[in-house]
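Encoded as structure tokens, here's the structure I'll be asking about.
All protein chains but one are shown at their positions in the complex.
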Amino acid sequence: MSERIGVYVCHCGTNIAGVVNVADVSQWAGEKLADKGVVISRDYKFMCSSLGQELIQKDIKEQKLTRVVVAACSPHLHEKTFRNACKGADLNPYLCELVSIREQDSWVHTDKVAATAKAKAIIAGGVFRVVHNEELTPLKVPIHPATLVVGGGIAGIQASLEIADAGFPVYLVEREPSIGGHMAQFDKTFPTLDCSACILTPKMVDVGNHPNITLLTWSEVQKVDGYVGNFAVTIKKKPRYIRTEDCTGCGICWEKCPKKVVDTVFEAGMGNRKAVYVPFPQAVPKYPVIDDVNCTYYLKGTCKACEKFCPTNAIDFNQKAEEITVQVGNIILATGYDLFDAKRIPQYGYGKLANVYSNLEFERICNAAGPTGGNIVLRDGKTAPKTVGIVHCVGSRDKNYNAYCSAICCMQSLKFAHLVHERTGAEVYNFYIDIRTPSKGYEEFYQRLLEEGTRFVRGKVAEVTNVARVPEEEGKLIIQVEDTLIGKQRRIPVDMVILSSGMQARHDSKEVAKLFGISCSADNWFIERHPKLDPVATMTEGVYIAGCVQGPKDIPASVAQGAAAAARVLGKIQQKEIALEPVRATINEQQCSGCRICNNLCPFNAILFHEDKMVSEVNPALCQGCGTCVAGCPAGAISGTGFSNEQILSQIDGLLLLNISTAAVPVE
Amino acid sequence: MKQYAYYPGCSLESLGKSYHVSAMEVARALGVELKEIEDWNCCGATAYFPVDELLAYTLTARNLAKAEKTGLDFVAPCSACYKNAYFTNSYLQKDPDLAEHINYALEADNLHVSGTSKVRHLIEVFINDVGLEEIKNKVTNPLKDLRVAPYYGCQILRPRKDHEDVENPQYFEGLLSTIGADPIDYASKTRCCGGSLIITNRKAALDMVRILLQNAVNQKADVIATTCPMCNVNLEVYQNQVNREFGTQYSIPVMYFTQLMGLAFGVVPGHLGIGKEQISGASLFAFAQNTKQEKTL
Amino acid sequence: MVDALSFSSEVSNLMYASHGDPITNCLQCGTCSGTCPAVEFMDHTPRQIIGMIRADLKEEVLASNTYWTCASCYNCTVRCPAEIDIADMMYALKRYSMWKGTFQEDLIGPAFSEAFVKMIVNSGRSFEPLLAATYLPRFSASDIIQEGLMATGLVLSGKMPLLPKRIKGLKKFQQMVRRIIPLGESS
Partner (left out) sequence: MTEETKPFEPVIIGFTCNWCSYRAADMAGTARMKYAPNVRLIRLMCSGRLDPTFVFKAFAGGADAVLISGCHPGDCHYVEQNYKAMRRFALMKRVLVQLGVEPGRLKLLWASAAEGAIFAAEINKFVEEVRALGPLNWSQPAEPVSTPIMEEVTA
């Protein structure tokens, strides 16, 4: 039987029509591809618009179309749109092919003749292919109502609470002993200057007490199996050496523990903790952790002070790591960011010159609960600085390190300037390339700083040195910079330097991305499905991202994304079941020789072998549709729906219908 | 016996003679043969580029071509020569167009360059190919407690970005400790000495020299060690003028790292060109004495 | 028809081998000028020069002493966050100003470079005493005396040879040079 095919060429405004002669293309398709079954070929300004879709639906009905080819943007953008349109006109959605003449043609070529020729070839490919498309029905699978949230920072906390409050179970996994993330380390938050702990702690407590939230701190995800709706996630719970069911968090153990350890995580190396510890007083959960790398008992085999003094006998030195597997329908990744290591810029003297601080160190200094009790003093622990220099863009906006803008440093630096000014009355210099204060209330905060008399020097700091050239520089840190507004190199002596190090992706983001089957950008931030229209979804169904894991952002933005991701997940859960792309492999028993080659080719163990019949069979629920077995089957017994040999071979013919001829022959 | 195509460069024939002789002495001691490239020409230091870039690359390429013939690594003791050779080499590797231009010119001298030979600096050859272990074994006269300011200068480090930390390198310090000296930590070790300006912009150059001397002297250095004849001359010969210009009294000896190595190996000072400096290093005499004894024993 | 190149692209074109990363990438952050050890002696900071180039202030740029004051220490180049080879740009501007002859009268750099190249082309090697002749006239009296004293010192210490060296294959060497720049027969 011969098909009745409709071809629809989209102008996409001028996006396509500007380069490809769409009228010519659709006319050509109507004439030259008639023998393939093209009965109608149209071009239209915006095919994806409701009018464009109606146009297609009308033709399907009136022209009795059996196949549809739309030549427009990338299938990753609008394949669903047009398939649904066909569905709306009672044509099986999988009988519709979307071929890309925008991302792959008009946007990447300038030669109009060549681009037009290519468009024709691409459409021919689509037409040749669509002939062999089969009616398919998506597999429906139930969605597990539980959600996995990875990362207990503010974004993860927000997401967990939203979902849990909606009445669905959440597993919140956190690598550290307590949730809270970076925000818990901060003192004040810009631009309102409300106390970070004051606004964060209540949320942390809610998480701790929420009946729908299973909190798994001091734990890490090991393995992720399955697919959207039905993930099986294996989580490793590192040994706490504390029987949490018995522990009351009274704090006697860390009071009595004789072993002091420099806290490089929460205190950013500025303060100490014990070998048995909770990172900070408001930690959630309240149970401590015994750090078996530093604990005297694990080093020398004696001590056990904590055990002796524990009133509830909750210490258990024999605890082992345990692995649990949980079933979830969706996953939200909120694993946050790492701080750029300022040591990578030696000319700034961090780690060499005592009074050069990282921003995180300074947050701890400012924090009333921090190592200096909130007194802003130099490393000697007593002297208050008289002049302070704050260096912006450390490791950011610099192709030698991170080319991107870290987004938060300007405001953070302004916040620091204010705190220094307020608490010490010291003179504060801000060294900036550009001041970026785009959000609500931010510019006003900048104005406030200007009024407070903070000094602003426009110029990226060249170096920080303690080598004095003139007497007034003796014993000071000298910031050498061009004051670009007056075009002079200046050497400004200060007592304290704060480096506003930028954000960068977690050191292990690549592995994590791989674990969850999503991809990273060149800077190792996780890639969202669409930068504007789908910022919290990923290319992998059922896996969402929130907070700094997607790119540098401040607290309000992280919270917004946490909530957004939760909303997306709730939407999915409410659907109860999800339609899986019916792109699957199927084995024709008659043709199967039982060689079992495919069995080992499949990475998902979706192919089982029937000893009795001596044939292999694909489990459609497990099959992910990669098609490797199809290509690998020596008997040609396996066919891949949606990407069958017939479809692809014919598409090749179609693509080769025209030989390319750039320039010369004008299209008109 | 490790062999290298050695490119002394013009300065080592005149102002930098003592660098040349000491380099040879040390190389011999370490079983390194520096085979001088035959009939090499001036690499042009920094003075060609203002006139004609292509000419600048071609002149350097001529020497590279001669080195390629020998199949040995191209080794330069002068940082300026090193930088010119290094970049000419990598540019003509990267840019066939440039290579073509250059080779067209080289044809006239029956030469061809393809950028295959590796370009090295002398100090890096000693440190990486010979190795600190080997060097340590040769030390008979450790320069104990001699406070040396290792001066890297510019072009041995920059504009390369592909090597160990440009801003705070450590290998020179490593070498100095190996020969028993006490390398001082001072911020200006990679700061420019203004060598290329000493003729064309005396004021600026002297100011840059001053800042360097000041830093080294404040850190109580007995001697400044250099890896480049330009820097060496600039830092040593112009100290009087600096003093005149700024009313200072700097008088700190400036030595080539090869001279210090030689001393540590117990080579007689005379063979290292020591004694020809404008500013004699009292602090070095002690060690010079030892070497003489070594010999007579 | 060909439309005139912007000054900025002219300069970029002049940075031949290093494929001068377009100065249009400049953030005007001032890292170069904050780093530069010779900046106090420049009419304009390197950053300003880039700004001026982008503003097509050709005459002002070609009249500036900035690039003749550059010590080629390349510290700006390695630190530039936009990966612009600023030191190389300085050379490009030196070439341009020599070509146009727009450099300031009192500058020694241009004459020195020219003399240097002449000397190389004539002998294949460089030789300090010969060079001195080209720049001493521009020195102040006291400088000349200093220079003289210094030179004698060097000669006595055997560091300064009295006769220039020549390379053997000079003929071919000069033919090679001819293939790049036309040589006046004066040489």
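Order as written gives the chain letters A, B and C; numbering starts at 1 within each chain.
The rule we apply is simple: a contact is a pair of C-beta atoms (placed from the backbone, for glycine too) under 8 Å apart; a residue touches a chain by one contact, two chains touch by 3 or more.
Just so you know, these numbers come straight off a predicted model, no measurement behind them.
Contacts of the undisplayed chain with the visible chains, over the whole complex, involve A.
From the options A:C198, A:A579, A:A621 or A:I652, the residue with contact to the unseen chain in the full assembly is A:I652.
When you scan A:D43, A:D105 or A:E307 for touch with the missing chain, the hit is A:D105. Contact with the chain that does not appear here is found for just one residue of A:A114, A:L136 or A:V377, A:A114.
Within the full complex, the residue among A:D35, A:E451 or A:E611 touching the omitted chain is A:D35. Although one chain is not displayed, subunit A still touches it through residues 24, 27-28, 35, 74-76, 100, 102-105, 107-111, 113-118, 120-122, 125, 514, 517, 519-522, 527, 539-540, 583, 601, 603-604, 624-628, 630-632, 640, 642-643, 645, 648-649, 651-665, 667-668.
Operating definition for what follows: only the chains that are shown with their structure count from here on.
Taking A-B and A-C together, the pair of chains sharing more C-beta contacts is A-C. For the pair subunit B and subunit C, the distance between C-alpha centroids works out to 22 Å.
For subunit C, residues touching at least two other chains, in rising order: 40.
Residue positions of subunit B touching 2 or more other chains, listed in rising order: 161, 211. Of all the residues in subunit A, the ones that touch subunit C in their complex are 347, 393, 397-400, 433, 458-463, 480-484, 487-489. Put simply, subunit B touches subunit C in their complex at residues 10, 13-18, 39-42, 44-55, 57-59, 62, 87, 91, 95, 98, 101, 104-111, 154-155, 158-161, 166, 190-192, 194-197, 199-205, 207-208, 211, 237-238, 240-241, 244, 276-278.
Against subunit A, in their complex, subunit C makes its touches with residues 27-36, 39-40, 44-45, 47-48, 79, 81-83.
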